[in-house]
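Only a single protein chain was left out; the remaining protein chains are all shown in position.
Then we have chain A:
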Amino acid sequence: MIEIEGISKRYGETTVVRDVSLTIAPRTVTVIVGTSGSGKTTLLRIINRLVEPTSGTIKLDGEDNRSLPDYELRRRIGYAIQGHGLFPHRTVAQNIATVPTLLGWDRARIEAKVNELLTLFQLDPVAFGPRYPHELSGGQQQRVGVARALAAEPKVLLMDEPFGALDPIIRAKAQDDLLAIQKHFETTIVLVTHDMEEAFHLADRIAVMDKGEVVQYATPAEMLVKPATVFVESLIGAGERPFRLLAIDTVADAVEPGVAEGEAIASSASQREALSMLLWSGRKALPVVGPDGAVIGKVSLDGLAQRAAGPT
């Protein structure tokens, strides 16, 4: 649990973060969005004290983040940044081993952890461990950057536009991998992005920042249905709203009794994917199959249309 209480940061006359209070539940993904210069990075860096706030407190699991030296705090919090920040003179394995080495883990434990993470990120430890960062592709470097941030098994992972430098296909894959890894390690993730698509894809809760203030902190569904300000509404993009709403829930939540013809869709797919398949195949309804492959009902165009409708 991360409790951010009344955090403000001023540089001279300008306030870049203004009286922000957020409570972030453990094992969730919170995404901070907002236009460039709205104070997202500053807020994130206040959590691991790369920036000292002008006022306010931050508690991690009830403990003030100033109760131990800043470097010790940072060894407990994973931190991944855009452009990965890998150390160019150290191998991939040495990069990942950075924090465990600082913490004084023994060699065997470090090696096991490095191998585990490389394997988890689909990089062969034998082939990639001894390489230098410049010998990797952008997507591979980014994965190593996240692996390094996770190496000491932090409960909290801070990420500042971690996928910003990746092309769209690799980015989508990196996002799915991140969600899988978050489930695996039960990490609490706070991620900064200016990509709304990414925010809705990853977030349990979204915090929207505007000129240093958090103007809304809500689940994606709440935010779509009840945007707090005109700014939030414009950030979401009026034209995208029904599709974002459908993207949140799975087909399992929209199953109706009955039968339908043609190719089936998995109940774990998003409702947006079901809508897309309905429109593309020109059908009124699709059969839905459960995890075991058995047909459990249908999903219909009319049903989805109702779900995609905003409040009237």
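Here is the rule we use: a contact is a pair of C-beta atoms (placed from the backbone, for glycine too) under 8 Å apart; a residue touches a chain by one contact, two chains touch by 3 or more; residues count from 1.
Basically, contacts and distances are computed from a predicted model.
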Fill in: Protein name, per the UniProt record, of whichever chain is missing from view ("8-amino-7-oxononanoate synthase", "ABC transporter permease", "Aspartate carbamoyltransferase" or "Methanobactin biosynthesis cassette protein MbnB")
"ABC transporter permease"
Response to the item:
Among A:I2, A:L73, A:V92 or A:I110, contact with the omitted chain is made only by A:L73
Worksheet entry | Contact partner of the left-out chain, one of A:G85, A:P125, A:G290 or A:G303 | A:G85
Item to complete: Taking the full complex into account, find the residue in A:T98, A:Q140, A:Q182 or A:Q271 that is in contact with the omitted chain.
Response: A:T98
Worksheet, complete the sentence: Residue list for chain A contacting the dropped chain reads 48, 50, 71-76, 79, 81-89, 98-99, 102, 132-135, 145, 148
